[in-house]
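Scroll down for the structure; my scribbles are underneath it.
All protein chains but one are shown at their positions in the complex.
When the chains are written out, they are named A, B and C in that same order, and each has its own residue count from 1.
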Amino acid sequence: MFHRILIANRGEIALRVLRACRQLGVEAVVAYSEADRDTLAVQLADEAICIGPADARRSYLSAPAVISAALVTGCDAIHPGYGFLSEDDGFAEVVRAHDLVFIGPPSHVLERFASKEATRRLLAAHGLPTIPGSDGMLRDDAHAIAEAERIGYPVLIKPSAGGGGKGMRMVRSQRELETAMKLCRSEARAAFGDDSLYLERWLEDNRHVEVQIAVDRYGSGVHLGERDCSVQRRHQKILEESPTPALSETARAELCEKAIRAAVAAGYENVGTLEFLVDREGNFYFIEINCRIQVEHPITEMRTGIDLVATQIRIAAGEPLGFTQSDVRQTGHAIELRINAEDAENDFRPGAGVVERYLAPGGPGIRMDSHLYSGYEVPPFYDSLLGKLIAWAPDRATAIARVRSALDELVVEGIVTNVPIHRALLVNDAFLDGRMTTNLLDRVGSAAFLAAAARGQ
Amino acid sequence: MFHRILIANRGEIALRVLRACRQLGVEAVVAYSEADRDTLAVQLADEAICIGPADARRSYLSAPAVISAALVTGCDAIHPGYGFLSEDDGFAEVVRAHDLVFIGPPSHVLERFASKEATRRLLAAHGLPTIPGSDGMLRDDAHAIAEAERIGYPVLIKPSAGGGGKGMRMVRSQRELETAMKLCRSEARAAFGDDSLYLERWLEDNRHVEVQIAVDRYGSGVHLGERDCSVQRRHQKILEESPTPALSETARAELCEKAIRAAVAAGYENVGTLEFLVDREGNFYFIEINCRIQVEHPITEMRTGIDLVATQIRIAAGEPLGFTQSDVRQTGHAIELRINAEDAENDFRPGAGVVERYLAPGGPGIRMDSHLYSGYEVPPFYDSLLGKLIAWAPDRATAIARVRSALDELVVEGIVTNVPIHRALLVNDAFLDGRMTTNLLDRVGSAAFLAAAARGQ
Amino acid sequence: MPDPASMPSNVLRPRGADDAAPERTAAERDADHRAVERLATGLLPALIGRLTAGGLAEIEVREGDWKVRLRRPLEAVGIGRRVTDRQFRLPAQAGQAHAPLSHPTPSRDGARQAGPRAADPAGTPPATSPAVGIFRPLPGIAGRRVHAGDRLGAVDVLGMPQEVVAPADGIVGPLIAEAGDGVEYGQPVIDMRPLPIAGEPSDGEVA
Partner (left out) sequence: MPDPASMPSNVLRPRGADDAAPERTAAERDADHRAVERLATGLLPALIGRLTAGGLAEIEVREGDWKVRLRRPLEAVGIGRRVTDRQFRLPAQAGQAHAPLSHPTPSRDGARQAGPRAADPAGTPPATSPAVGIFRPLPGIAGRRVHAGDRLGAVDVLGMPQEVVAPADGIVGPLIAEAGDGVEYGQPVIDMRPLPIAGEPSDGEVA
């Protein structure tokens, strides 16, 4: 095991990693930017070191600053948290070159999974279904029609180059396809100077379901169940739960088993997450792998009793996993609400300022992961996550009741938060019935969503 | 289920009951004394009603005030918490007479278990071992010698009348017995005017182990495992853990099964706790039953995932338990530290005053049940419990590491707490080895205990 | 303008006066005095300008070891949002409708001398409920001239009447609670008005 770990992150995850270090009996040094001098992790750390100004490019994103801080403070490993340098294979390699351990997948593993496209092909080769698409680029209309027929309507026409929706169309029939092909080609040519197109199956009302895995250096891997992150606003997750209400127990088991088998076969190492889209029929399609600890990891911890951050550190230290799939027991239901400093009633504009009063909720099954305290000043330079309110209960209905009650207890004064959207969610029929899809909140519109909840109450 | 529950208690347990009400979808009215106007439960309640002055005899202990408050606020049930009126069969009966439900055992059950002596005989008749003693009063020296032989030395000579240690002697041999009998008779005669004596086996270095049970109105009962409460200071529990390190898994199972069988047979109803002394050889002896929710209930909740307060309310509402013994799963290890407003370095003098700053610890497996907040004024009129720091982990060593780390995070400023004694405990060899007995802390002396920990660190 | 010397109930948290505080020397007191005076004479005018210019909620200035902070309640400024709809009460907040917690002064006879409005120096304190129960005022009590301790009604606690008495000599004002209302301990139930001042007819027993 390591003697001293540098935590190269901030906010709630810095505190989370610090807690894992404490439990493992490892000293924790917190690397912080000038804007984070007063944060809780800095105050609780065995040592704290300022690595640069508020600008993340010169502090949390600066590989030299982070590595130099680890050397100056005598650390033997670096925990990157999430975001920032956490999935940067170049950084992981430089860390290794300085005889330090990067807590996460080794650089060659990060490199292998760095390209989404290559990762999809790699994991498809190891048995994971991906979103069906045309066999390469569309040669002509006849080829397009044949491929669309094979994939099944509706299909999405996508340009090979670029992005941003240009040259992209969803079509529901051969007639629509024939019309759209011309438009898409000209749009793509105009926008990217390249009019090659391909097809992908259009997933209507999909859900985002992800599988948590842990694989040690010796190729022993387990899955720790899945998480449903379908409640999103503009592709940002705001509420996660486990198990997913979208799949039967059998389907969940199949998904998780396929995921861990493919990941181990593809040579993944350490803690990671495989993300899937699930369509209305319950088919799942692999989209990408996250080679880091995720924001929503606590709901998995609540259901399995396994400390994922400690596991991550132990694996990086070369320890064997120490348990097998049959040792992993998942019980009950867990929900996480992301509490953000943003104004749900004003287009989720992010906020900053002094938290005049903070009081965390408590009681059975409640966990609040947050770096807030009364008097803490939220700096305006980073993401808006203030903390995560997590509830566990034997069943989903009780978990919802608990998290709702806990939300009523939460006090964050002086700063605008997204609590209203959570209140609205927790009385929303689509959510209560487990029918949330990734596009629902944006389709309805947050304002309409909040208003509907206000009327319904 | 009830519509509205009056919570007739204060501090952390009022908040705990409030949380259970919320989860069950029941409205909660908090009855408070003038000194508790600013407490967290009052602020979070659906309604709060002042029932009298700070003096508990005129508020929390006043049956008319509590019942009148329930009637005035339209409640249909009363939760008494622990202490105060929680085990008062007379109160439970008056509650019933006003067409309200007492949340706890019905008055006739409370009455049946009101006398400790009668309860011991009753539960002994249903198979629970009690501390072996002489067959009635000692007729003469010959009778005493014969009985002592049968019980086994060392034995305790006890006077039939009175208490306070007068006329009481522990003897280790027949010679000591013969000498002590005369002294005890004359002491007892002098003190109580009654020189009848009896014998009881002397339990050296005993441990306090208790079994949590829940029995519904229809006679279905389960045990929820045991708790070890051997860490005591002057008969006050200060740290509890589960499972007990004193017994093997087989012995624990036997203890718990005997306890629930006897309690059901004796007609117990609702949530309750059977207390035992366990001697060095692992023999256990029933001493009493607590007909209420206990301070240390959260460690059982952490290990079983069962909400004991919600269960208590459901049983009182006439619901069947809804699960059987085989549904109850106990996992991992849980520890609770009682955080008291008392000065460990000054003979545990209780304190009061304003909590200038409060910050609860958090992270995986951590639960802090406390009514504190920054700025809260702890009134001087009641017990010194500020909150309970509870940690769960897959094993005892990790639970100890977690609770120690959480203790480092806890901030209670402006008021002196017993945190130093907990710090000392958590590095003490007897505790770490699971060898704490109920007399250990007093025998060593708290001051010496604190000093030893300071030297050892 | 209120006289500062007569405002004890508005001065909150005079902490540090407990016996744990070290003795202070005359020199230290002098230094403090000078620091605070600088704040008062030098900084306050500047602060006033700043605060009134921008509709600010709060401003804080430091001078050596001292801080001065001026603030308006958040609601008055319209900023600061709360997570819950509920009012989160600060402990022992000035102007709150109850007696200070540190000095509960219930009298033994079931009435309270220091009722919730006792802090209001202008009026006579109202009669308060001696218990939690159902309020039963004496019929036609309003308007009567009474002495401290006179019975004005009762609060019914499970059938046992607890007397509501006049907290002081005065004239019984209008009922605050209605007959038959559920009332809590210490709740003002009957308003009281002062006796007519000297020169008006008196029953001779009023001092």
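What we mean here is this: a residue touches a chain if its C-beta (ideal position, glycine included) is under 8 Å from a C-beta of that chain, and two chains touch if they have at least 3 such contacts.
All values reported here derive from a predicted model rather than from experimental measurement.
Remark: the omitted chain is touched by one listed residue; of A:His3, A:His98 or A:Arg139 this is A:His98.
Screening A:Val72, A:Ala125 or A:Ala190 for touch with the missing chain picks out A:Val72. Of the candidate positions A:His3, A:Arg37 or A:Arg57, contact with the unshown chain belongs to A:Arg37. Of the listed residues B:Val264, B:Val278, B:Val419 or B:Met436, the one in contact with the hidden chain in the full complex is B:Val419. Between the chain not shown and the residues A:Ala161, A:Ala251, A:Val328 or A:Val354, the one that touches is A:Val354. Only one of the listed residues, A:Ala14, A:Ile49 or A:Ala424, touches the absent chain: A:Ile49. Not every partner is drawn; the one left out touches chain A at residues 31, 34-35, 37-38, 43-44, 49-55, 58-59, 64-65, 67-69, 71-73, 98, 346, 353-354, 375-377, 379.
The working rule: only the chains that are shown with their structure count from here on.
Once the centre of each chain is set as its mean CA position, chain A and chain B turn out to be 43 Å apart. Mean C-alpha positions place chain A and chain C at a centre distance of 52 Å. The multi-chain contact residues of chain A, meaning those touching 2 or more other chains, are 357, 408-409, 411. Looking at chain C, one finds that residues 86, 88 touch two or more other chains.
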